[in-house]
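Removed: one protein chain of the complex. Kept in place: all other protein chains.
Chain lettering (A, B and C) follows the sequence in which the chains are written, and residue indices restart at 1 in each chain.
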């Protein structure tokens, strides 16, 4: 992966998050405190601003740099969680990304540890975990299939009862709304996969 | 005047004020602080509650008792002013009310002294003063004429610029509204005169 | 109107009972709740008494205590208390050194305190009065009611209260109160109206993008209604009016009081502090003392007032003197 390629990927993900910030905030207004989009935009604007410099680094260092920026800029619950995701990815991934499935599995583990949470609690893990499983299963056309997995997984959070995150304070009233973090995870995965397809590196 | 007569007069005035409390409050919301009706109702409910006992007293003492009640219960600007009016009336009036014109003139004087005000400033004095003048002029059918004088005088406060009372804080914006105190004075005079006519003592 | 209350008629009484329970170490209620008084009086000290309509809490009862008021008479919401309340308060807290009445310039307050003062004097007491009129939104005038007394009243109460604690005599306190009032100017802006509970609907209406510039603490309309502006622009207009009128020499030190009207978050008040101190500096003045909070309120009205008092060394010392009341304590 060249710096140009990496730059395109970073910008694609950042732009997708920024473009959907209002939607994320609206989801968070329904069952949270109405700032998920604001938080994510703040973080990904910082990531985007540094994208050129970040893309010059080897992949592990680039991922760690993004993770650090998210930790420092996003705040809220999603900051440490997405920050941990990228930091852990950076820690285990090979410079050529050859071990992506294993690295992603380790990163999702790290998020679970940070959040003291697991899939089924109506959080971003309900998207990250099935995506990780699909990645582990492998097979052809992953960049085309993963966004579908992610979107379906995000939709599947709608009927769930939240037991982690602010939505858990709502009890039964959390049912019937999509989890904002699940939606932002699905967004990031979709934009990353689309960019990979465009680069034809998939 | 028998205690029964006096009782009827007190009740008539009190009922009129109480019945129009909301209207007075609305006038005060436009150019004051929106409590004139509330204040006056509080005062005249107390007056009404004691009306039987008050009516047993000689006229001067009855008027002083009403004045004291208004001072103690109404509060705001109108409390001391109407209180002073009745206290001063009680001080100078003859038990048979024969000197009513002179007593009323002295009472209006006392109100001016208390308020450091004079007619023309868009206050209750703009009703009390012309009524006092009409009373001094004398002539037939006073109970029928005074309410008309009072109502016209209250209407005449609409185009005035307030220079006393809360409305004065509005400057030019006080123009175009009837003064609440002018309206309550007109009300009291009208209800008193109507009751006098009904008693046929006028 | 949404209120935490049981009934309009008992709102004030219940609130006073809560105040008295919560601050039983500092204050207590007079009979029939006619006044709130200090628990412990200092014999030989001039008694400071204020009062006014409710709805401006913590003013005045929240300022009863060591270093400030001896008694406060609460009226109904936005309605002056009555002379019997003031006479009862005077009788309760006058230890023989005389009473100073601190009265906001509203005809209702002025006349009711005047009647009370007359009764007390007739009873052989010594009474002096300071009328505060710090609101520059209204033109000063001798032929009309003139300016309203607003948040600056608290500055008068604090500084005179400190001097009274040092056993200054009545006339000196009266003169000090007038001097502090002379050195004090205020200006208010409302973003939303307030609702008098007994009336049940807002005293005025403002469009979602409007503000009332020069508003009074009863929600009285001000100088003009205008489009909601930035905090900096609002502070500019407020301090412009204040400082033009105060005409303190450049280099002056001052107290900056940013006061919330009841419905405005503290976060915004501190933002206004920041805007105000920059403007003051631009006019060659230094804020050497600050007070920030919702202290002279208008029920649930959103907005704030700014008050500036030109300080000298003596006033600064009196401002710094200890105070222990429900609402101010240092």
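Basically, a contact is a pair of C-beta atoms (placed from the backbone, for glycine too) under 8 Å apart; a residue touches a chain by one contact, two chains touch by 3 or more.
Remember, it's a predicted structure, so these values are computed and weren't measured experimentally.
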Touched by the hidden chain, restricted to displayed chains: A, C
Residue in contact with the excluded chain [from C:111, C:299 or C:315]: C:299
Contact partner of the left-out chain, one of A:18, A:156, A:170 or A:199: A:170
Full-complex contact with the absent chain, from C:44, C:208 or C:249: C:208
Interface with the unshown chain - residue positions in chain A: 25, 29, 32-35, 38-39, 42, 71-81, 83, 114-115, 121, 163-166, 168-171, 173
Chain C residues that touch the omitted chain in the full complex: 2-7, 11-12, 14-19, 21-23, 54-55, 57-58, 62, 191-192, 208, 211, 228, 230-232, 234, 256, 262-275, 277, 287, 290-292, 294, 297, 299-300, 302-304, 324, 329-330
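Here is the rule we go by: only the chains that are shown with their structure count from here on.
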Inter-chain centre distance, chain A versus chain B - centres from mean C-alpha coordinates, in Å: 75
Centre distance in Å when chain A and chain C are each reduced to the mean of their C-alpha atoms: 54
Euclidean distance of C-alpha centroids - chain B vs chain C, Å: 31
